[in-house]
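Take a look at the following structure, please.
Heads up, one of the protein chains got dropped from this complex, but the rest are sitting where they should.
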Amino acid sequence: VTRPVVTLLTDFGSRDGYVGALKGAMLSQAPELRLVDVSHQIERGDVAAAAWALAQAAPHFPPHCVHLVVVDPGVGSARRALACRAGGRLYVAPDNGVLHWVLGDAPEAYALAEPDSASPVFHGRDVFGPAAARLATGSLLARFGSRVAAEELVRLPFADPERRGDCWSATVVHVDHFGNAITNLELEPDAAGVVVLTGREVPMRRTYSDVERGAPVALRGSSNTLELSCNGSSAAVALGIERGDVIVFRLG
Amino acid sequence: VTRPVVTLLTDFGSRDGYVGALKGAMLSQAPELRLVDVSHQIERGDVAAAAWALAQAAPHFPPHCVHLVVVDPGVGSARRALACRAGGRLYVAPDNGVLHWVLGDAPEAYALAEPDSASPVFHGRDVFGPAAARLATGSLLARFGSRVAAEELVRLPFADPERRGDCWSATVVHVDHFGNAITNLELEPDAAGVVVLTGREVPMRRTYSDVERGAPVALRGSSNTLELSCNGSSAAVALGIERGDVIVFRLG
Partner (left out) sequence: VTRPVVTLLTDFGSRDGYVGALKGAMLSQAPELRLVDVSHQIERGDVAAAAWALAQAAPHFPPHCVHLVVVDPGVGSARRALACRAGGRLYVAPDNGVLHWVLGDAPEAYALAEPDSASPVFHGRDVFGPAAARLATGSLLARFGSRVAAEELVRLPFADPERRGDCWSATVVHVDHFGNAITNLELEPDAAGVVVLTGREVPMRRTYSDVERGAPVALRGSSNTLELSCNGSSAAVALGIERGDVIVFRLG
């Protein structure tokens, strides 16, 4: 029998005791839990970065795992806390857009009640963590609170990719640790074309090392979307790209 | 049966192999151990930061867990190495003040012997880690070495909170990753008042988002002590507060 798994994604940083307090609260609730760190280094309050990280990680775990996200700048305010099943996977997170990329078509979401004993400044430890532990150890999702309609759930404001003639406009939805600028335009494995930036065209290749060191390259990233990279350095810095920028991809 | 748990709190950083060496030594001692990372990012040699992180984390774990701390600027010197039961919990750490907040009234502490084979520069791997592994897997605390009297244990030099009339003076004992300045003044859930800083008064509220973005706020933090925060930014930077500063809290 495999023990229940909860993955952890927070902006708690790693030089305080907050990660420890969260893990302790979860193990006190369910001592047999396996805790798998995804990241505690999300930039403080950066919901969009956490949303993308979650979307990269969650689909690769076995379906019985629970994915806990605590990037929660609105802690203690009226924002909802959620337990949710979406795309066959289970999530516990604030309702602030962090589930944007994983909600899919028919998310089944419930608003968590806030226990009287919860600290108004640390719902990770006192609300989200214990809920994730209970969910992972078999509590029924529908018991977690009142149902929230899918259309009421908070989403991120990124524009969908758009086609005009032989061009696609795509939005940069994440800049990763390596400086890769990742868009929301899904590509087929054999996609070909160029990214058109002010005054230059960036060719599409298969992998980083298909161009010279330091040269920019467009490629199909590890989540199958269009990505701008530089071999061995930061494309975001070299090309002056930020999250939210719209770039144009001309089909080959 | 739940497997034995050791939590890890160090200043080893996370770009060398020291964390791995420590974990390996512990699993070699007791392969069934569960290792739970609290932090390896404590500032190099910052005993006070580690002490506060430990105090935030340890109370939330099940009581059978062992809490290992290796922030040990005096490694290889005459400072004692300890195995300790305090407040119903088990600790292994250097005797340098890192247990300050968890010692409580009647700590039962033993000085660990240093094996001849131990590297004088890596007691984490060769002394503390193996001791924590043995303690977690059932070795009796009293077998670990000679008893150390509670009053001989090293403490941190923070002044206790002090009341004068309707004012409390409190010491900032930690500045966290979010820039929250945390004091040692314990508050009741319904405490009200203002923090008096040079030239300004900071109101007491329930949570961060009860004030405007960027505004300072006093609140009862997640460890039930007085805390100064800014909604969405660093209070320590905005208010010029450092660890060790004394602030005045006027009861509401």
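A and B are the chain letters, set down in written order, and residue numbers restart from 1 in every chain.
The rule is short, and it goes like this: a contact is a pair of C-beta atoms (placed from the backbone, for glycine too) under 8 Å apart; a residue touches a chain by one contact, two chains touch by 3 or more.
On a predicted model such as this, the values are computed, not experimentally measured, just so you know.
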Of B:Ser14, B:Thr137, B:Ser169 or B:Thr225, the residue touching the omitted chain is B:Ser14
Contact with the hidden chain, among A:His40, A:Arg80, A:His100 or A:Arg125, goes to A:His40
Touch rule applied to subunit B and the missing chain gives residues 12-25, 27-28, 31-32, 35, 37, 44-45, 73-77, 119-122, 125
Hidden partner sits against subunit A at residues 2, 5, 7, 9, 14, 36-43, 49, 52-62, 65, 174, 176-178, 206-210, 219-222, 224, 227, 229, 232
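Rule of thumb we're sticking to: only the chains that are shown with their structure count from here on.
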Cα centre of subunit A to Cα centre of subunit B, whole Å, reads 31
